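One protein chain omitted, others in place.
Right, subunit A next:
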Amino acid sequence: MTKIKLLIHAEDGSFPHLSEYLLRKYFNPKDETIKDHFILGIAVKDTCIQPIYTAKESKKKRKRQESDGEEKKVAPKPTGYTFDTATLHEQTRLMEGYNTFAVPSFDLVDDAKVQMEKDASNRLKNPQKNSTKEGQKSIASVTSTKNHLSLITPNGLQQITPELYTQVGNKLKCDHLLALFDQANLEEGKKRKAAACERSKAWLGLCQKSHQSTTECKSKLWAAFSCHDSKWTLNDSIQYITEYKQSLEGIAIVGLHHVQSRAERKDLVKKISSSFNPKPALAMLAVPDLSQLFDAVECGTEIISTSLPVTWARSNKLFNVLKVKSEEVGSDGCIDLSDEKYARDTSPLLEGCQCMSCRDSRYNKAYVHHLIKANELLAQILLFGHNLFQLLTLFKEELSSDDLDLSKVRELYE
């Protein structure tokens, strides 16, 4: 049976919420579950952005400072940004040994939506400052040209070419690397969607070429398959990827969660999967909920990327792998510990769980409820550690099981 792997979004290159002590003790890369079922996803847009300092200008400034007799060294302001990196370990100080997967972003359209909301919020706060109509979009869209993609980074919108992206990706020395792709919002027009499709195809070729010319230790290259709502673009993309199939490790489906209809989503994945012979390894990025996670497994996806453990933690939710249906648990498999009914509940978070938060019945629901109400960061740390452990348990014991009956697993959560 295939070992289904959970790909967690590393936030800004760091493991969300967990210090090195907790990682070493409870999520050690040498642990079998971590080795077989866990991948850390690294977004280049967050981790590999570097400032540029124009040498000439800083020299001028230095001379001025020396003539003024200033002894203090003032840090120069960057004149721009680019993408560059050291190895993943050096860049993020992450413990070695984790399976890693480098991507440009987990979902470009989601990034654009978040940015649009931020811009709207800034306009509300400073109406005079942000009075221009520029940037006031009605649809969140990804910015790209034929030659480059604009990634939304912590330092604003930055352009990256396929060659630069592959170069940076290889420097990271992750186990897997997703080729650069373009992605259109499904609400956009045909022209934009067609352009996104064309660019993704072209960039796949360029990434593959650049990747093959690298002599250093190489990551396994994956093709990104942005979701399409047109048969023509779908077939076109399949045909194109087939040409590169030999050099690819697998196909990562991007943006599936933007397709509203469940039937359409399943249909799309089936078509992609069945169009290649032999069947390629499939990954699915940015899966937003349990239902789509189960759908992904049903369609034969091997790597499922999600930010659920941290999203649940930030919503004060505790995820539990269910053996029997429970009224207390919502359809997301979680109980909401901010609920007042847990204020005096001194029962363990989850009986029998061996995660960092539950082990030895260390923390109880009343304490975590109190931490949530007191706005203590420790609440999110404990919830994240538990949720990640439980999700890994689901992947290991249920979803990767030889006797998997997905319909029965689904029933527990519906």
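Just so we're on the same page, a residue touches a chain if its C-beta (ideal position, glycine included) is under 8 Å from a C-beta of that chain, and two chains touch if they have at least 3 such contacts; residues count from 1.
One rule holds for everything that comes next: contacts and distances are computed from a predicted model.
Q: As a check of understanding, state which of "Queuine tRNA-ribosyltransferase", "CDAN1-interacting nuclease 1", "Malate dehydrogenase" or "FA core complex associated protein 100" is the UniProt name of the chain not shown.
A: For the chain not displayed, UniProt's protein name is "Queuine tRNA-ribosyltransferase".
Q: Just to verify: which one of A:54, A:79 or A:346 makes contact with the chain not shown?
A: Final answer for the missing-chain contact: A:346.
Q: Give the residue, chosen from A:376, A:397 or A:411, that touches the chain omitted from the document.
A: A:376
Q: If I consider the whole complex, including the chain that's not displayed, which of A:367, A:389 or A:413 touches that chain?
A: Spelled out, the listed residue whose C-beta touches the missing chain is A:367.
Q: Give me the subunit A residues in contact with the hidden chain, please.
A: Interface with the chain not displayed, on the subunit A side: 11-12, 14, 16-17, 19-22, 51, 73-75, 92-93, 95, 154, 343-344, 346, 356, 360-364, 366-367, 369-371, 373-374, 376-378, 380-382.
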